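Certain chains of the assembly are absent from this excerpt, and the rest are unmoved.
Just so it is clear, A, B, C and D label the chains in written order, and each chain counts residues from 1 on its own.
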Amino acid sequence: MSNTGALNIAAAGADAAAHDLAGPRGARPKRALSGRNIMIYGTLAVVSLYYLLPLYVMMVTSLKGMPEIRMGNIFAPPMEITFEPWVKAWATACTGLNCEGLSRGFWNSVRITVPSVFLSIAIASINGYALANWRFKGANLFFTILIVGAFIPYQVMLYPLVIILREMGLYGSLTGLVLVHSVFGMPILTLLFRNYFTSVPEELFKAARVDGAGFWGIYFKIMLPMSLPIFVVAMIIQITGIWNDFLFGVVYTKPDLYPMTVQLNNIVNSVQGVKEYNVNMAATIITGLVPLIVYFASGKLFVRGIAAGAVKG
Amino acid sequence: MAATRRPPTLFRNLNAKIAAIPMILTALVVFVGGTAWTVVYSFTNSRLLPREKFVGLDQYERLWSSNKWLISIENLFIYGICSLVLSLIIGFVLAALLDQKIRFENTFRTILLYPFALSFIVTGLVWQWILNPQFGIQAVVRSLGFESFSFDPLYNPDIVIYGILIAGLWQSTGLIMCLMLAGLRGIDEDIWKAARIDGIPMWKTYLFIVIPMMRPVFITTLVIIASGIVRVYDLVVAQTSGGPGISSEVPAKYVYDAMFLSQNLGQGFAGSTMMLLAVIIVIVPWAYLEFGGRKRHV
Amino acid sequence: MSSVLINDLSLSFGEVSVLQNLDLEIGKGEFLVLLGSSGCGKSTLLNCIAGLLDITDGQIFINGRNVTWEQPKDRGIGMVFQSYALYPQMTVEGNLAFGLKNAGLPKDEIAKRIARAAEILHIEPLLKRKPAQLSGGQRQRVAIGRALVRDVDVFLFDEPLSNLDAKLRAELRVEIKRLHQQLENTTMIYVTHDQIEAMTLADRIAIMRGGAIQQLADPATIYNKPVNKYVAGFIGSPSINFVEGEVHPNGVPYFKAGGFEVPLERYEFAGNGPEGGKASFGIRPEHVFMGRAAEGLPYQAETTVEVIEPMGADTLVWSRLHGHELRFRVDGQTSLLKGEVVPIGFDPARASIFDANTEARL
Amino acid sequence: ADVEVTHWWTSGGEAAAVAEFAKAFEEKTDHKWVDGAIAGSGGTARPIMISRITGGDPMGATQFNHGRQAEELVEAGLMRDLTEIAEKEGWKDVVKPSSLLDSCTLDGKIYCVPVNIHSQQWLWLSHKAFADAGVDVPTNWEEFVAAAPALEEAGKIPLAMGQQPWQTTLAFQVLLTALAGPDAYTRIFGDKDAEFAGGEELAKVFEAAAKAREMSAKSNIQEWNQATSMVINGEAGGQIMGDWAQGEFQVAGQTAGEDYTCLPGLGVNEVIQTGGDAFYFPVVDDEEVAAAQLELASVMMSPDTQVAFNLKKGSLPVRGDVDLEAANDCMRKGLDILAKGNIIQAPDQLMSADSLTQVNDLFVEFFNSPDMSAEDAQKRFADLIANAD
């Protein structure tokens, strides 16, 4: 006998053989149609339907001609697919005298969104970092004010901001608008970043201090590279918010800077005359495309980032 | 043993303080300053332009005698409660469903989340259309032979606010679901195992054990939902413009209309101030407990 | 009748096979410890027994009943987790009662069981507190209580003491031992990677590695007659000394590694007597004696002290013998100097020799 | 110089009309028209314009409903004084009715250019609906009310009404002017005579409004053009709406008198309201733009631009000295009334936006809450008028 362990196991096996080994064996049988599965997938399917319905309606309508739309059923698939509404929405729909469709505002939207997202995230992440790792006296007070600020309706701040920007000489400029977006993005983003940085082990921060890294050194070299998920969350929230913004874009800039949503609003909100629903829907989808793409591209990171930034704290 | 001097407190963490300047400025100038300005001018009879003609509480008297304002408050109340309760419930239930190690989790999650990427203008427009009795759901169901079927929430003053809710929930529950899902994933696996061994049914485990453990998630979620509720404006404008009649007015819209349609800034400011007051009464004690009480290092 | 019988159990997570064709029989009232390094599948096995993981193949019997497909709550088991897994918003009493209430037990029966568990575990004063108000040790006691009130025959412990500090760990270890003695006929399966825990608690220890059981035996056998090199190296702290060399089986068998030559006539070879070839010679530090105590032992030599580690009661000496590192344990009072040359000796009967290729005991 | 012009004319016809301005401006001068259209009607556009002006970054010119909307901006010295050019070009003499220019005037100075006249007081009737119901097409409000039961019996909605606030308010104002007469209208909106507003004479207007509410109870629609299309295809008997509804009938290929009938002043008191749009010119620093502003004002007022613009817009020109040959049947009715001088001022010209909004709100509420009695509404109306300015 060279292996007593083997002996023991073999003995157990032999004993086992002596037992009545009748009865179930292997994995617990799983019926694909168990009540539980029907409940789960059924619910999810119904809910998905509710969520997809509007997208479906938008899609279908945007591919129909106006006569077909007037005939009624909004849920019916198009009998004759036409891409004209898309072309019109993008290239020829008129806003006042400018008949370039959404394309006119597209680059403006990009010009607004990119720096705004960048600046607002930069500021908020530094705020969050300072709040989480370098608490100084009074920091909590300012943070509390910010959080309360998250509840102030935008409309209320419209007027004071006009005055502030006017006094700063930034009214009507891109810089002014970028600042406005940063200000309004600050509360929620700061909250997210603060929570995220709080969850980074404190020892890492201490190690970096011993290694002689200062405030900025730790931020750029240690914290930033570790924070991809939360940056993705912040980016998605900001891109969505800023891209879709209409009010600030239009109040704080001038026509040569108007974002795409102004054209969308113009196309959708023309009060008089017949509504071209197909063009409206096409315009709607086109406008939503950028945030949607950002979304689909980074969905997984989003959940991870949310888990890290929103849940703790 | 020459003792070096203690550096003055102002310069400790100097970089952190410098870095926080944008936040401090925003907090003080924009939020506090803007708010104070608003409050001050709510005591004037400013019309189109702010004027320092103080009229005491006149604006407030008018505000509270305005039917439109009262209805706005009522609507916000209904919308707020329903939206809060329903988003939490639906968001949580969906998260719980997605947490069951199901197939296609990513697909479902994407479907639930995508409306969050769309603007309120879009949301309002689409739902206005789907709920339109002439082409929307009502028409379709009727054309299937159910002639008496009636579903026109946006056109019935009694239930219009619920019609708005349908779209509001559509837009926001995805995010709530995501938050909840993240929270659920953060629960210690062992808790689930312990509950299963104790023979506690799934729903009870959620209700009595898991939900109470998710307090931080619920708080973040609450902040997000609540701040959205107070601000609700675009959705109403896009769907009903406050109609039929004034039955779907909300405070933010009242304020906006007062300021820019009626050109009565004073009245708008008075409305804003009331909204702020309500927010502050609810939020400040909570925010202080949540963020002010605890201290960490440095 | 065996209390827990595992027959040909396999489990894989997708591609990764974690347990393979595992058989295990545990007697009634036995205290079995599953010992192994991190990731070897201990928790997985325990979860299979509890019904918390769906197995891929095989059968599980508890008290003679085939429970392979049963729900955890119906298996007649209680489980205690490393992280305690107490329900944070309920009082201790609530934690203990929750499962019972769900099972629909009458109030007075619940009260009785809680009272008994509280008494056994000395947690009566804590009943009204919430878990957050308890220390680690108290929490773990409550977690044990939660298993206790279930009034089951099989207890499963998954590293219940790992989150506690050394002192508490020692205390609770004894309490668990007492509990086992007190609850007759209660089978306990206990996962740990702390050998002291395993040695002191177990009736039998199963050493696991990579999803398979390496050796299943009582602690003394595991310690003195490890079946292979892995077990020998895993068990024992400070760990066993290994010297690589070869066994010369002819005549009086001996082990040779350079200048290090040990006669093996007193060594009990497994199987059909000595076989030649490359082998590892293992001798535990506590079986090597120094100075006067070494006199009269079959193997004697002189060795040079390199590092001295005082550990309170004992001192561990790292020395070099014919170029091989040799650790041995001396009394804590002994004074030694680095570089000193000291006489040592041991009895080869207490050694373990393993084949260099198969790593099995020779 | 580039002159940025903001306005909220974004629908097809409106945009075409604006294009006439732009074309004329660019043809007749060396300046460039930079279009700053914002859709969503005044509610969306006005705050933006006001913010721009108060924010210190004004546009070259901007649309407002003329009247008192811009009063404060003028008082604050933010608007350009146009008196000089107005006198030079003799606007006082050509603008008909003169009230249009009056509402551009503050302290004797002129600050805006009125560009068109819109009238609201029209009842549009569907011939098909009445034929189906077996009654004659009514010729006034009384007959219309009398025909309502028959229409209802035939499964028609007697009065189509969109539920946006401005539509209900419009309906009431039309009822007021038509049933109580232009003087009553002026006493209320102009003189803010609260006693009168609460009096006997107005009670019957409120009764009529209650009747209208009843008749429109089943029209479950939002947009005014949806209501119009119900009239067009005979689902509804009629609609109270401004002259812009005519465009819809034309698009549907219907002919006035054959397929539909238009009754100005509801067929009772044939008056029309001379509301409309005007352009203001904020004070700017840039000399070149300042010069261009005056030229733009002059272009807008010039006769040929007026004709071109108003034909596209479907409204009436502000100048009495131009000829509209292309006008259709209903438009002619309007021109006739205008010529007779049966005009009233628009509420915007008489009352502050603030008070008007309150009035709007009241009627919106009234039309949408069937339980609000006519008496209650009248009482609240009187209160509003008492506090109005």
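By our rule, a residue touches a chain if its C-beta (ideal position, glycine included) is under 8 Å from a C-beta of that chain, and two chains touch if they have at least 3 such contacts.
Keep in mind the model is a prediction, meaning the values are calculated, not measured.
Please state how many copies of each chain type the whole complex in this structure file contains, using the displayed labels.
Listing the labels with their copy numbers over the full complex gives A x1, B x1, C x2, D x1.
Here, only the chains that are shown with their structure count from here on.
Go ahead and name the chain pair joined by the largest number of contacting C-beta pairs.
So the chains sharing the most C-beta contacts are A-B.
Per the centroid of Cα atoms for each chain, what is the distance between chain A and chain D, given in Å?
Inter-chain centre distance comes to 43 Å.
CA centre of chain A versus CA centre of chain C: separation in Å?
Distance between chain centres, rounded to whole Å: 50 Å.
Just give me the whole-number Å value for how far the CA centre of chain B lies from that of chain C.
Distance between chain centres, rounded to whole Å: 55 Å.
Two-or-more-chain contact residues of chain B, please, as numbers and ranges.
Residues 256, 259 of chain B touch two or more partner chains.
Enumerate the residues of chain A that touch no fewer than two other chains.
Answer for chain A, listing residues that touch two or more other chains: 158-159, 265, 268.
Would you please name all pairs of chains that touch?
By the stated definition, chains touch in these pairs: A-B, A-C, A-D, B-C, B-D.
Which positions of chain C touch chain B when the two form their complex?
47, 50-52, 71-74, 77-79, 81-90, 98-99, 102-103, 146, 150
Which stretch or stretches of chain B touch chain D in the complex?
Residue positions touching the partner: 47-49, 66-68, 128, 133-134, 152, 154-155, 157, 240-247, 256-264, 267.
Which bits of chain C are touching chain A when the two form their complex?
Chain C residues touching chain A: 2, 5, 7, 23-25, 54-59, 61, 64, 66, 68-69, 213-217, 221, 225, 227-228, 231, 270-271, 360-362.
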